[in-house]
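One protein chain is absent from this view; the other protein chains keep their places.
And then subunit A:
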Amino acid sequence: MVERSPRFDAFCWLLLSAGLLLVFLPLYYALVIASQPDDTARLTLATLPGSALWHNLAAAWAKDDLQRQLVNSTVMALGIALGKLSISLLSAFAVTYFRFRFRTAAFWLIFITLMLPVEVRIVPTFEVAANVLSPVTALAGWLGWRLELNVSLLDSYAGLILPLIASATATFLFRQFFLVVPDELCEAAKVDGAGPLRFFRDILLPMSRTSMAALFVILFIYGWNQYLWPLLATTRAEMTTVVIGVARTLPTDNADTRWNLTMATTLLAMLPPVLVVVLLQRWFVRGLVDQEK
């Protein structure tokens, strides 16, 4: 602090408190509702926490598809995060540590996908997921062969994960990182007789650990919070993610809905990614700020 200005400090504190109030208001209210016992009159108008939080959380936990959906979300988030990390590391290694024909072209192909978020190509991507071999049959059709191949990825983990797994951003970040790795390391590895894969595994990967951890947190959240794609790619309640599952139990006007249970379920659905962000805050913030570079 550069000067003493109690009035300005007080103003800052006031601003911060108001901001925090706003940030926590929806969470507080969710906790209030989720902790009301079943027999509370006018449940949603409660303003103070009730006594039944654990009871309701346990009841929500025991609901039909919830555990299955939590598992699905975990598999999807981990699959997307780890998948993106591995294919991006490999591609970044290829475009920085090798010189080959069409290297620039390969790089730009990956770059262009930044401009194709799933939201702008939903219908055709859905068609491909419904029959992942449709590009092959169409190409064969042009060549005059008629093939009947049909492999659907809908309602499967592969279908939830694979279409979201390519990553221009992660490839960029790793490329940037590899570019500043000292050349001497690579020379030394070569002198010692290490091939490219050995160098990648024993030197480059351990050096990239912090970037990987930072990106992992961001990608895990990205995967967990996907909405449009799981909405399209799954039809069965036991294959969908917990976010979709919760959104389907949504406020309609029926008065007899058990809101306390709905809110408890919502809390369970948001807990894992929130814990990841809060507990791995250092990596999370680094992963975010890295994206600006």
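As a working rule, contacts are C-beta pairs under 8 Å (C-beta built on N, C-alpha and C of every residue); 3 or more make two chains touch, one makes a residue touch a chain; residues count from 1.
FYI, contacts and distances are computed from a predicted model.
Undergrad: Could you check which of "sn-glycerol-3-phosphate transport system permease protein UgpA", "ABC transmembrane type-1 domain-containing protein", "Septum site-determining protein MinD" or "ABC transporter ATP-binding protein" matches the UniProt name for the chain that's left out?
TA: So the chain that does not appear here would be "sn-glycerol-3-phosphate transport system permease protein UgpA", according to UniProt.
Undergrad: Among A:62, A:123 or A:143, which one is in touch with the chain left out?
TA: Reading the full complex, the residue touching the unseen chain is A:123.
Undergrad: Can you work out which residue in A:221, A:239 or A:264 touches the chain that's missing from view?
TA: A:221
Undergrad: In the full complex, which residues of subunit A touch the absent chain?
TA: 1-3, 5, 8-9, 11-13, 15-16, 19-20, 22-27, 29-30, 33, 42, 44-47, 86-88, 90-91, 93-101, 103-104, 106-107, 109-110, 113-117, 119-129, 132, 135, 162-163, 165-166, 171, 178-179, 183, 186-187, 190, 195-197, 199, 221, 224-225, 227-228, 231-232, 243-244, 246-247, 250-251, 253, 259, 263, 266, 269-270, 273-274, 276-278, 281, 284-285, 288-289, 292
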